[in-house]
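All protein chains of the complex are present and in place, except for one that has been dropped.
Chain naming follows the written order as A, B, C and D, and within any one chain the residues start at number 1.
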Amino acid sequence: AYSGDAELIVFDWAGYEDPEFYVDFTEKHGDAPTFAFFSDEEEAFQKLRAGFKADAAHPCSQSVPKWMEAGLLAPIDTSRITEWDNLEPGFRDIKAYWKDGKPYFVPVDWGNTAMTYNTELLKPEDVQSLKAFADPKHAGRVSIGDSVDDAYALAFLATGVNDWTNVTDAQIDAASDFLRQVHQNLRAYWSSGSELAQMMQSGEVYLAWAWNETFATMSAEGHPIAMKRDTDEGSSSWVCGYSKLADAPGSEDKFYDFVNAWLAPRTADYIVSAWGYGHSNAKAMDKMNVEDLAAVGLETSDNLRAGTLWQAPTSPEVRERLIADFEKIKAGF
Amino acid sequence: MVFLYAPVVLLPIFAFNSSTIIAFPLNGFTTEWFGVLWTTEALHNAVRNSMLVSVSTAIISTVLGLFAARAVARYTFPFQRGIMGLVMLPLVLPEIIIAVSLLIVLIQLGLSLSLWTVVLGHVLICTPFSIAVLSSAFRGLDPSMEEASFDLGETHWGTFRRVTFPLVMPGVISSLLITFTISLDEFIIAFFLTGTEVTLPVYIWSQLRFPAKLPSIMALGTILLALTVVLLILAEFFRRRSATRRGLDASTTEGLI
Amino acid sequence: MLDTEKPHARTIIDLDGVTKSFGSVQALKGITATIREGEFFSLLGPSGCGKTTLLRMIAGFEDPTTGTITIDDKPMAGIAANHRPTNMVFQSYAIFPHLSVADNVGYGLKKRRLPKAEYKREVEQALEMVDLGGYGPRAAHTLSGGQRQRVALARALIMKPKVVLLDEPLSALDKKLRDQMQLELRQLQRSVGITFILVTHDQEEALIMSDRIAVMFDGQIEQLATPEELYRRPVNQRVASFIGVMNFLGAQATGSTDTHVSLDVQALGKIDIPRSGLPKGMKPEDIHRVGVRPEMMTILIDGAPSAERIVEGEVTETSYYGDMTYYSVRLNSLETPVTISMRNTAGRAVLRPGETARVGFATDSIIVFR
Amino acid sequence: MLDTEKPHARTIIDLDGVTKSFGSVQALKGITATIREGEFFSLLGPSGCGKTTLLRMIAGFEDPTTGTITIDDKPMAGIAANHRPTNMVFQSYAIFPHLSVADNVGYGLKKRRLPKAEYKREVEQALEMVDLGGYGPRAAHTLSGGQRQRVALARALIMKPKVVLLDEPLSALDKKLRDQMQLELRQLQRSVGITFILVTHDQEEALIMSDRIAVMFDGQIEQLATPEELYRRPVNQRVASFIGVMNFLGAQATGSTDTHVSLDVQALGKIDIPRSGLPKGMKPEDIHRVGVRPEMMTILIDGAPSAERIVEGEVTETSYYGDMTYYSVRLNSLETPVTISMRNTAGRAVLRPGETARVGFATDSIIVFR
Partner (left out) sequence: MVVTFSFWTQNYLDLDTTITLANYREAWTDPLYRELMLRSLRISLIVTVVTVLLAFPIAYHVSFHVHQRKALWLFLITVPFWTSYLLRVFLWKVILGYNGVLNSALLGLGLIDEPLSFILYNANAVVITLAHAWAPFAILPIFVALERIDRSLLEAAKDLGDGPVRSFFRVTLPLAMPGVVAATIIVLIPTVGDYITPRLVGGTEGLMISNMIQVQFGKANNAPLGAALAVSSMFIVGGISLLIFFATRNIGRGGAD
């Protein structure tokens, strides 16, 4: 068996078992929690629905309402979260994560999806607008992620929609049309950072709609890669965090200890410097050195907020429509 | 053969490349990934779990395959075709469906998830392969061998142990090889049916989102490969030695499928 | 073996109305026979007549559909093969290829948990019995056909069974080796005194080796007798032509007395035979055919002793067998030639096709059929 | 077949100093022989003597290590099997299981691109030649062993080869079928007039079927002769005991004249033989052994004609073969008994082991060996 605290089972992405993320917890209890891993939120959802039991899970923005609806999540007692008030309100107060006045989600890590490009192969004027993705000039050298949310974030931004929580059918059609054009240009839909990095390093792809991670790791290794978030249309942000699972078999105290450990400023420092992602503890982020943040593509949250499409949850109907459209587009329709 | 090994020969190259990105040009030489590998406890657990699952799966499904193949080869029973069709069904069904259904069944039975539930799932998909391989081994077996043993006073079980099993050994070996290979690389069923103990493929796949550890997995693959080669050389060495000791030509003792 | 009939030995196997059906195929249609202790008994018949099926039922690999099998006074119904006092030598020998010669021979002994030394001694003894002393450590697959057969035999004999069953053990061997093994098998059976039941479709093999032979056709025993009786007094044409070569000629009874029957035989003319030569229950008017063995006729060479009867014919073909020559001769211009065998004794001249032969035969060598 | 020697036919195959080594095994040690057009030639010898190897070299499946093979006056070096005027009938028949009988037979014709009608006619003709007319559409796997062999033969004959090669085509058949196929094969060869080369280890088969036989041992031809010559004048003990049964007795020359040699023979005593009976190049003092065939001796029954010489002995064993009985007789208390065969002619009484036999033989039936 995986050696860990038997009273707290965390259902997480692999890699997040990194002990630096929850140092306080380990110090307090003498042992790390027990981890179970997943590779895809949908699969995780199916597994939980089928009856898999754990205490904490690590979903990202879009999934949370669905998980709530399915009765998988339990409400959070905010009084037991020491840093609750210091959390970035843009994430903390998203309506969809609340029900009956209680939140069901503690935001923890966040990142951008933004225009990322090869500075040797593209000039700054090439990447001024997100419309570049649909420009036939770049045919075959472009990549976006194989994710409905990222794809429609791009499409809505490019068609002038900044908030997708209340989109009309016409707006959706316009976005889908844009994606159809992008589809013609694409080399591939990337499904993992490694894959994208591979394509960008070889020069196969020079323009991508990508997460911070790609820019962070590649520029750190000295590759001519830049991330441009202040395009004419802006860029997009997403957030992941911890939720308390309903019918959790383990210790509630340890759940809060674990989340608190995650929210500690030392964790914020670590995730920014070592992983290149943002942390939801706005106070801790503010204290950080601006250059350090800039080096990994994260400037202050104020700057970032302007022109950003927040990947807040949409209504199930809209989301189903987007999914259906996106699959059609991918199939070439 | 070149085609079969094409990806594998690159494995060591990237295991020693200092970049986390798996692409040419190479960055520089490093053994850092082996160090990372050494210190990532979750990975060690995953390897151990995977070995446990694959070896158990290979053994269990080969044993089941043995019984099924023998039954098919020796007896005719009613609905034989129907039953065999049912056993072969997992070959046709998408794995994800098998995985979800199995999980629901297991939970309803009140079983807790563990590596053994993964083994159960893997056995389900590996047994058809095992049956396919073993029934051809049984078809080549002279039925009078078993009768001879029986005639000499052996019981059914004794006959199986002393005669049948050694004679279908080549089939057993290839069945073990195939089921081991399938189980070692399977992750959908492994993902759904595992509890907190992950197998290597599940770990690797869930790592994809933040793939900083990919090179150390390359390093792991390199080590596995090197171990296999060493084992092969050792096995060959011992086989030759024992063959010459028995005064036989090394080539005549060759077991075959 | 004319000298080894044991008519008064006790019965070791008793078959009573044994039948066997496989689905709609009736493989055995009612076999009743007794086999005596210590005899060399053969089941002889063409392919598919049910020999193997009968043997396998005695061994316990199949159950009779009806009828009973009694071995050593115990009814065998419900007793599995591994608990019967019989052991089998398979047609393919079924030598375990993964075991050494010694382990093959000792296979059945292992269960008895003998002390190691005794086990070894027994195996070595059994190997010596079949003339394979010192072959113990050899791998089974390095043996020749004849050696394999002996290993299979040693493996059966070491169990000290009441009955050894052999299913065509020689048919896979070449002629030279077969001749030699026939002799050895017969000698071995005599020296160990165990009952042997041999299945064969080779009539020569059955004749040479057996004390008694059951000739089977179509799931039934047609005749059960000693080799000599079978050869000399076959009960019908089918048996007659299965055992050795037989020339058939049309015949009709023209009259009979208390002691003799007069026949008019194709090509040979009028012949009187003693009434005692008629099989039991046959009336003179039943006779439609007579048979003459090739060796019962002689091609007379000038100056040779004259025979009871002499007929002339044209030689159509000769086959040289070394010690013998077979002549095909058209007697009295009969359409189908008869076969006559002649020993190639010293200085004997040979007739060529086209030449005329004077053929002599003794009238008492004639056998009558329906 | 004594009547079919063709000593003056032209040479179709010439083997000149052919050797073959497989690694360190020398399978053939120098074969020189000629085979005549239209003859039925057999290669006879024990297992492993190199018969198959020689046949496969003629067919072109192996190349000689040294020496040359000439077929139809063309040297064969460098000519592959598919371009040689030979066709083979394989031991296992090698019938293509996926093709019908007709397609099997027509297999080699397909390359010739005949018009469809002609192709069909040829195949049907070939099938009729082997008595399988109308079997064309049957699936190959439904045929019996004998039928398969005939298909294999038709498949070879349809190619109109100069030479048909047969590798033990009959050894897989049971005795009854084998006898019948031997006859058919011989008749077929005579009617088509093509040269047949037959490999066999069955001496009887070789004797019955061949015009000439090459007896091989250890990769060499020991004797090449007609069947009768082989049987009557084997060049050495090895050949003598491979072909039929031979009794050997120790012997020594005690004196010689211009025309005769006097021998002192174990158990038989003083015998004079004509000098012409000595093989070429053999001097009287080379003689150490004589041989007598079983059929050259007779057990004399009271009143039977007397023989040139008579010796007494004790019968130790009898084997009943139906038409014959083999007696083992210890002549003059000699340790190893001699074998004597007697025809079971009408009314002949049989001696039992332990009885005393009067054995007669003709002195000119004796063969001398070194």
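Convention: a residue touches a chain if its C-beta (ideal position, glycine included) is under 8 Å from a C-beta of that chain, and two chains touch if they have at least 3 such contacts.
No experiment lies behind these values; they were computed from the predicted model shown.
Interchain touches from the omitted chain, evaluated on the whole complex, reach A, B, D. Interface note for the absent chain: among A:Arg187, A:Arg229, A:Lys254 or A:His279, the touching residue is A:Arg187. Of the options A:Lys28, A:Lys66, A:Arg80 or A:Lys131, the residue whose C-beta touches the omitted chain is A:Lys66.
Looking at B:Gly65, B:Gly121, B:Gly153 or B:Pro201, the residue that reaches the missing chain in the full complex is B:Pro201. Counting the whole complex, the residues of subunit A in touch with the unshown chain are 40, 42-43, 45-46, 66, 69-70, 140, 146, 148, 183, 186-189, 191, 194-195, 198-199, 202-204, 316, 320, 323-324, 327-328, 330-333. Contact residues of subunit B toward the unshown chain are 1, 3-8, 10-11, 14, 22-25, 91-97, 100-101, 129, 132-133, 136, 139, 170, 173-174, 177-178, 181, 184-185, 200-201, 204-205, 208, 214, 217-218, 221, 224-225, 228, 232, 236, 250-251, 254-257. Residues of subunit D that touch the chain left out of the display are 59-61, 80-83, 86-88, 90-92, 94, 96-98, 107-108, 111, 139-141, 155-156, 159.
By definition in this document, only the chains that are shown with their structure count from here on.
Between B-C and A-B, more C-beta contact pairs are found at A-B.
Centroids built from CA atoms put subunit D at 57 Å from subunit B. The set of subunit C residues that touch two or more partner chains is empty.
Contact topology of the protein chains: linear, an open path with no closing contact.
Chain pairs that touch one another are A-B, B-C, C-D.
Residues 1-3, 46-47, 144, 171, 174-176, 201-204, 207-208, 227-228, 231, 243-245, 293-296, 298, 305, 318-324, 341, 343-347, 350, 352-353, 361-362, 364-365 of subunit C are the ones that touch subunit D when the two sit in their complex. Residues of subunit B that touch subunit C in their complex: 142, 144-145, 147-155, 158, 162-163, 166-167, 169, 246, 248, 252. Residues 19-24, 27, 41-42, 45, 100, 103-104, 107-108, 113, 187-188, 191-192, 194-198, 202-214 of subunit B touch subunit A in their complex.
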